[in-house]
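Okay, here's the structure, questions in a sec.
All protein chains of the complex are present and in place, except for one that has been dropped.
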Amino acid sequence: MSITDTSNVNIRSIETDRKISRGLSEQSFWLNLGPQHPATHGVLRILVRMDGERVVEAEPVIGYIHRGHERMGETRGYAQFFPNNSRMDYLGALTYNHGYCEAVEKLAGIEVPRRAVFIRTITSEFNRLSSHLLWLGAYLMDLGAFTPFIYIWEERELINDLLNHVTGSRLTYSYNRFGGVHKDIDDQFITGARAFIKRMRKRFKMYNRLVTGNVIFQARAKGVGAIPKQRAQAYGLTGPCLRACGVEYDIRKKEPYAVYSEVDFDIPTGQNGDAFDRYMVRFLEMEQSLRIIEQCLNRLPNGPYINDQAPRDLAPDPGEVFFAFESPRGQVNIFIKSDGTRIPYRMHWKNPSYTNLSILAELMRGQFIADVISIMGSFDLIIPEIDK
Amino acid sequence: MISSSALNELSKALGAAEVHATDYNRTGSHLDVTVAGDGLRAAAQTLQGRGFFLEDLTAVDHRTHREVVYRFNLYQGPCRVTIRAKADEADAVDTISDLYPLANWMERECHEFLGVTFTGHPDPRRLLLPEDSDFHPLRKDFVVPQEALAPEYHQD
Amino acid sequence: MSSEEKLVRSVEPVVRLAVLEDILSLPRASSLMVLTFGLACCAIEMMAAGVNKFDWGRFGVIPRSTPRQADLMIVAGTISRKMAPTIVTLWEQMAAPKWVLAMGNCAISGGPFADKEQYAIVNGADEIVPVDVYVPGCPPRPEGLIQGILALQDKITGGQRNNLLRRFDRLGGQKRDFVERIKRIE
Partner (left out) sequence: MSANIAPGLWNWLAYWLSEEVLVAVVGLVIVIALITVNSIGLIYAELKVAAHVQRRPGPMEVGWHGWLQPVMDAVKLLGKELVTASAVNKPLFIVAPAIVILPLLVTFIVIPFGKTLIIRDLNMGLLLIFSFSALNVVGILVGGWASNNKYSLLGALRSVSQCVAYEIPILITVMSVIIMTHSLKMSEIIAAQDRVWFIVVQPLAAILYFVASTAETNRLPFDIPEAEGELVAGFHSEYSGMRFALFFLAEYTNMFIVAAVFTTLFLGGWRGPVLPGPIWFLIKVYALIFFVLVARWTFPRLRFDQLMTLAWKVMIPLAMVNLIVTALVMKLVQ
């Protein structure tokens, strides 16, 4: 190779390197956030290149809790997949249960009694509420306020007790069945739920005083990690992260399933798409969840809670179904392809945390390390959901 | 709900050989488009121009060949467009990660799980599995090598 | 002196540290600093064990985020093959004496994910680090985790019967057996 032969030299990359290094001190270093780090809530790993306190570039490294859910779905029966979907998103287990049931029922053409649909909606909304509550506490703990984290557990434990009463578990519920639910709700649950709604409305005022109005909290959240609307749409964000940018997109309104078309509720949206808006959207969503639960309890019809005719061992006709539902973190897509056997031929899940995380690298560039923590916390990431 | 005239207009604009409306209530999709070769990028560009966002990207292993399935949707209302692209003999499909940034990760995942190569992808590394993995677990011909998975982290 | 006696004599310790061990083991058991280390679903129940309804702080458990200052590693969740080397590293970084508690079925044996079609996980924490206490459940209730911690305390001190200091517990009237103590939680 002669000196003039530059075919093997990648000129462009050298040029790019120069551009990157311009305005950047030579002291920049790589910092490894995770996979074991108090702020990553699980086993997310983020490699950040830092220049002092500022992040130059960030790259999320995922897969530390990859458990092969899709492979398991394609090697076992439809009903056997129930435990998996509640472990995929452990904070929104009932919403996942609910969505999975609806998808398979659509594929196999199973009728669901009306009472069961109402029960599913009530339990899903309770789960959404408890998930948002935990997020509220965990986000504030990332910002250094420990006490709200303990306070939200009081409410979470009440919800856990309520749901424990009907579903028999505290966290990883497998409550829905094809054609209905596993167990009927009783008067004790309904009284408890009404009492909880009353209590929760009072507690919202307390949280507002303790958190929303706090000067330090506002300084840490306002204007931090603002996502422009166009970027959010390009990355296909969903859920509260998108709604904080001012896009009114909620599967419960746009493609209503269960009884969401019959109940009256609003979709809270923000304007700036920053961490504070994401906080406000989730905070207001909790109040909407209470409204939905209240209406469902008022209109709860009598009748069977499960379709007795539904087959226990499903073997749907060949075909495929695509179903989207709203989990606490955003839109979850399920794609199931059946080849007529009792085992799904292809099962694919697209989870909201996954899409939300993909914008993080872009969002972190040029931020302070403390803001990176604030942004990550405000996204409400569930790592097993990302890693499948 | 999107009107049927708008759907017709959209399917004309996509201009692929195989476009047909599907029953939304059964399959969850309004339009089903099968594209070949360059058609994928053309269709994706058309949809991007109309404000569609990428909702889902995955592949199905048909044993003989792999088929990549894209879903696009509108934020304004449900208008789901399914685009199917058959991978060629070398298991390759054009990338759309330059059009939709989200596709970057989803194509990496798809490549990792099903072995579909996305031509022109800027960063075709492993995403979820360890970086030195050499298998594609969602392929129908993948057999879990039992002995190879014995624990290897034992301390002496 | 027979050769056997000789052998016994040669391995006898010069200084008997049993009393000191007894005295040191009680603080070790009563002040377990936990490495906050949640892998999956069990992490949420681990958090629940630390908050107002259950409060493991009553038994002196304090979460620390750096392995250097931790005594107990609670492996809470599924261990994927990508994560396993990190867990071993963290365990090695902890200062002795150190203990490991495997929380949940995944950390015990792979749990619901142990399957012949499984390619991504390690079947249990004891394949990579030495585990002292196993707490079954999917996930275990917080009471279960606290019972596991109390069992670990008994393991560290040698239980009421064998520990010099804990023998006084019985004189104090308070029952220190963990089964009795767990009953007081409810």
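All chains are identified by letter, namely A, B and C, in their written order; residue positions are counted from 1 within each chain.
We adopt the following convention: contacts are C-beta pairs under 8 Å (C-beta built on N, C-alpha and C of every residue); 3 or more make two chains touch, one makes a residue touch a chain.
Quantities reported herein were computed from a predicted structural model and do not represent experimental measurements.
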{"item": "Displayed chains contacting the withheld chain", "value": "A, C"}
{"item": "Chain not shown: contacting residue from C:G57, C:P85 or C:P130", "value": "C:G57"}
{"item": "Hidden partner chain, touching residue among A:Y90, A:W135, A:Y151 or A:F325", "value": "A:Y151"}
{"item": "Those residues of chain A which, in the complete complex, touch the missing chain", "value": "29, 31, 37-39, 53, 140-147, 150-151, 154, 214, 216-217, 219-220, 368-371, 373, 377"}
{"item": "Missing-partner contacts on chain C, residue numbers", "value": "24, 26-28, 30-31, 51-52, 55, 57-60, 64-66, 68-69, 71, 93, 95-97, 181"}
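Here is the rule we use: only the chains that are shown with their structure count from here on.
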{"item": "A-C or B-C - the one linked by more C-beta pairs in contact", "value": "A-C"}
{"item": "Interchain centroid distance [CA atoms averaged], chain B/chain C, Å", "value": "46"}
{"item": "For chain B, residues that touch 2 or more chains besides their own", "value": "129-130, 137"}
{"item": "Residue numbers of chain A (touch at least two other chains)", "value": "63, 66, 68, 71, 387"}
{"item": "Residue numbers on chain B that touch chain C, as the complex places them", "value": "129-130, 135, 137, 144, 146, 149, 151, 153-155"}
{"item": "Residues of chain A touching chain C in the complex", "value": "35-38, 41-43, 63-68, 71-72, 75, 83-84, 87, 90-91, 134, 149-150, 153-154, 156-157, 170-172, 383-384, 387"}
{"item": "Residues of chain B touching chain A in the complex", "value": "25-29, 51, 53-58, 60-61, 69, 71, 75, 77-78, 80, 82, 100-102, 104-106, 113, 126-130, 137-138"}
